[in-house]
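The complex appears here without one of its protein chains, the remainder shown in place.
Per-chain residue numbering starts at 1, and chain names A, B and C are given in the order in which the chains are listed.
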């Protein structure tokens, strides 16, 4: 019997989670909530998803000729678990994560949130690699953001293998997603003046006790974030030993400038060549020839596909909360197999 | 029995044609020629394509751990038809389209070329909508470029329905493809000082006698070309009549700013939401609310996915040259069905 | 005796007009109105401009340590003429051009507005080349936008010399100004679906009876607009004759790809090499080798520096409204000499 999943917020993450859940055999999408009758909404219906809207929202959809199955409330009631993909930064007067959590709680439904929400909302931050078991059977969790997911994917295996003394991470962030033609900058670099940026503390929410400092900067690109990392290991390691650890780590792949992969542009081309859905790349791409050990320091560069790396984590998180699988590694393998995620 | 197709040049167009041909039931890929052992080459092998290389090129592939099936020459001999996707603008000393045509001719093989080559190379320029039948059973043809394909897709149906007095086309061209991180500009607009740009004469190579003038300009984006068109029709037409013509036209879709599709960014998002392979959009996207009839003039805006709109035309062209199907419309329908191209 | 000029709105245009007016010997800046205590405000004070603020705005400036000379109202009363450089598109609830016109009228002050306002606000649209004399001694005028100024600069001389049958103009617009790091798109092209775009009718407001059609498209660059123009002349002209006309035209310069000027990037570099203030380019740059006469059609490409081409027109407009100079050509020469604008 499949777990019934509702998606609240069918946008960048929501639509991807919907498709990923649909590929699993132990869960299914029973409907998605959409607020505006956009082109995206039309294509959701075309794909076979049932659309649910806010109580007073149906008319706009009707006007646009889009079929509506019911209200968001009706959908939530019918679901076993709700994947909340509503935007983290709510506009003035908008519904917040707290508001929605209250709704889900009153209906007695499990729910998972995205990294736009704060850790304290659920008190439980989730990453498949770092702390799957902590969410087992719980009611609420937050799947950490794309950047934090990227940090956990490569740092957790390092910590397990060698121990980490400290980490300095600089996140070079894409300024807008590919579908977004409103947001800039077109020609500028914008530093985050707050140190640490939210990424360090967020990584700590999944990897307790990690000594990490993070700075962030926003740049005019739409396709990927890039992390420059300096890690002081507790136990000395060679480059080869580090590579071996990541070879065995889930959802981490290697790329190399020697194969012509010089930038995030060629990394995303790999996703296309793999015929991944929406040309997404669920894995963190580490430059193999950018892994440098200097004394007790490890330096490396990794690229993060901001729209999709958290998608398999959402699937795993559903499985953890609903208790469908106790072993995190097995959940990851199951998810990956269904989504076509295989080590390159 | 399937026609045996060889791809010479497994790059942006070549790899897409390979995948499209593989989806048809009357043709198959017997191998692809690749010159450098890049990440793209590795993924080709992973996909199951046999790699053929230049006579002296095998060692570099071996060094990179990539299996090679033989030489380009061996592949060409085994093929019924060769799809030449080698770059149009050859570097100094490189092999040109003329050189390759000679090779194919000596081997007695049919071949089709891409729009980077000039019309005079084959004397026959191909567009599925405009002039399929002219290529029927011929030995050599050139599938016109992405921009010219875009012009033919919307102008030919207009010419059929209303007659065209003249066309003024301004092509706002993307400066680089998404995988290309070398080419700029990053922050400039570059006009083509030659008038007409090559696009007008190229459209005439498929639509004889078309009275068209074209200007071009290059802008810092990687995802689509955009055409601004002013067409003087011979027979007056209303906006509704024009829309009706394009509704019936192959490989033309409508988008609308009213659905949130304000730019090429949202157009490409549609391709993702349609789960098209490599997130490609084979159709020309016309802004429905940008179709304006003022007196006897028709103004409209259309977006062209430079990497993929010619891909179904390549399939049709193989069919025409090999005489697999006499009726162009039927070939288009067959191609489209196999590739999942359906009217939105 | 100098005309006393107040600047209402010390932003992109306002600060440039302030500097340009300061260089003239028949007018002077008595103060500028600024709404927010930004870095720009600090630098205005540093430059010696007196800052005036809204009635309730002084505290914020004091808190930021910026000296304020008084209220906007006080400044307006002391002025002979007000250059209104407040944003054309007001946010909800904000003061509009109509509101300000009422204020100026009640104070009995002359005023000129910018191209963000509509023609009907003043009923008089100004361009130095096209219609200086029409504004002579009038109380209110609107200096047309940067794009419209660009159109008038090259079209009016053509009309005088050869007559114009019709014009098709495609404006490839920069999406944001260089200081603006908020606005996108980063990687998309956005067509204006309304035809004509506002530029055609705006050009007609200065050049009555001009038969012009315009389309617009927004692209990810910050430095210049680019126009692609097709003009049907009444009297046939050779390329040489057209060039001769523009050689004599004010505020038009030639650039050439043969000198390495291939894009707007190199055009702006010329402004730097000329040591122009703020690296501005007040002239319209026409590609000399992009001027093509084909039959009775003239095709050309021109680049427009959106931040500065209207600045000398503002100076001329002050002179026209205040009746300081009856002859538009003489005003232009006086303005240009003071600002260092000389034919290349």
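The rule is short, and it goes like this: a contact is a pair of C-beta atoms (placed from the backbone, for glycine too) under 8 Å apart; a residue touches a chain by one contact, two chains touch by 3 or more.
Here the structure is a predicted model, which is why all the values come from computation and not from measurement.
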Of A:107, A:195 or A:344, the residue in touch with the unshown chain: A:195
Touch with the omitted chain, as defined above, among A:2, A:183, A:301 or A:333: A:301
On chain A, residues whose C-beta touches the chain left out of the figure: 168, 170, 172, 174, 185, 187-191, 193-196, 213, 215, 217-226, 228, 230, 257, 262-265, 287, 289-290, 292, 294, 297, 299, 301, 303
Missing-chain contacts mapped onto chain C: 15, 19, 36-40, 42-44, 47, 64, 178-181, 186-187, 222-223, 255-256, 259-266, 268-270, 272-275, 277-279
Where the unshown chain meets chain B, residue by residue: 175-176, 178, 180-188, 190, 220-222
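The rule is simple: only the chains that are shown with their structure count from here on.
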Distance between the centres, which are taken as Cα means, of chain C and chain B, whole angstrom: 42
Length of the line joining the C-alpha centres of chain A and chain C, rounded to whole Å: 47
Residue numbers of chain A (touch at least two other chains): 178, 180-181, 186-187, 222
